[in-house]
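Apart from one protein chain that is not included, each protein chain of the complex appears where it belongs.
Coming up: subunit A.
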Amino acid sequence: MKILVCISHVPDTTSKINFTDGDTKFDTNGVQFVINPNDEFGLTRAMWFKEKQGAHVTVVNVGGAETEPTLRKALAIGADAAIRVNTPASDGFSVAKQIANVAKEGAYDLVIAGRESIDYNGGMVPGMIAGLIQANFVNNCINLDVDGTSVKAIREIDGGKETVSTSLPLVIGGQKGLVEESDLRIPNMRGIMMARQKPLTVLEPIETSTETSSVSFEKPAPKGAIKLVSPDNLDELINLLHNEAKVI
């Protein structure tokens, strides 16, 4: 089985978010970039398929050369090869088109992408890849088993979960649950050394249009001070929620 894992290069959760150029561009100064958390669960599940079922795992990212350390980290975790599509990740649809092109050219059986990235939170790339390559698609996937070309998956739904069956070729939007957080892998020294020898291919992008574009960014207005209520005066809390906040 050939697996393609989409790796989004995102600011670490604790990063301070600032903008430059009149609030039109994300300020990357001093920001630590990591593998998108939802992609990390997918990558670890792909490692499981590699170790148990002999899958071949390629990771892919759409971005400039600055994203290569993130791809190298994925190689150090155990992916066999990496592809970087050499163009800025401008919007979800064009990223999906670039990855769909890679997926089609490489005839991958399974494409694993995180259900959404923690930077732009669009949540559209996995589904768009599936639509573009006309593969089956399971979103919010929290369990995945593949037997030949048959697939059993569990997906989270509002208020519960559902078990589905489908077949390869398949794209999933993965998340926590695909593997436990305690099973996520940290690259060890051997992995880091081996990653240097693994192929990282740079592909030039296909031509796409820009379906959406960021006009500007703004930060939320500063929050007012919290109103503390004494534990002996919970009537006051109810009063505030009813009369001031008007939420009960």
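The working rule: a contact is a pair of C-beta atoms (placed from the backbone, for glycine too) under 8 Å apart; a residue touches a chain by one contact, two chains touch by 3 or more; residues count from 1.
Basically, contacts and distances are computed from a predicted model.
Chemist: Match the chain absent from this complex view to the correct UniProt protein name in "Electron transfer flavoprotein subunit alpha/FixB family protein", "Transketolase", "Tat pathway signal sequence domain protein" or "Phosphoribosylformylglycinamidine synthase subunit PurS".
Modeler: For the chain not displayed, UniProt's protein name is "Electron transfer flavoprotein subunit alpha/FixB family protein".
Chemist: Quick one: say which of A:11, A:191 or A:205 touches the chain that got left out.
Modeler: In the full complex, the listed residue that touches the missing chain is A:11.
Chemist: With the full complex in mind, choose from A:1, A:81 or A:118 the residue touching the hidden chain.
Modeler: Answer from the full complex: A:118 touches the omitted chain.
Chemist: Could you tell me which of A:149, A:165 or A:201 touches the chain that is not displayed?
Modeler: Candidates A:149, A:165 or A:201; residue touching the omitted chain: A:165.
Chemist: Name every residue on subunit A in touch with the hidden partner chain.
Modeler: 11, 13-14, 17, 19, 26, 37-38, 41, 91-93, 96, 118-128, 130-132, 136-140, 142, 152, 156-166, 173, 175-177, 180-182, 209-220, 223-224, 226-231, 234-235, 237-238, 240-242, 245, 247-248
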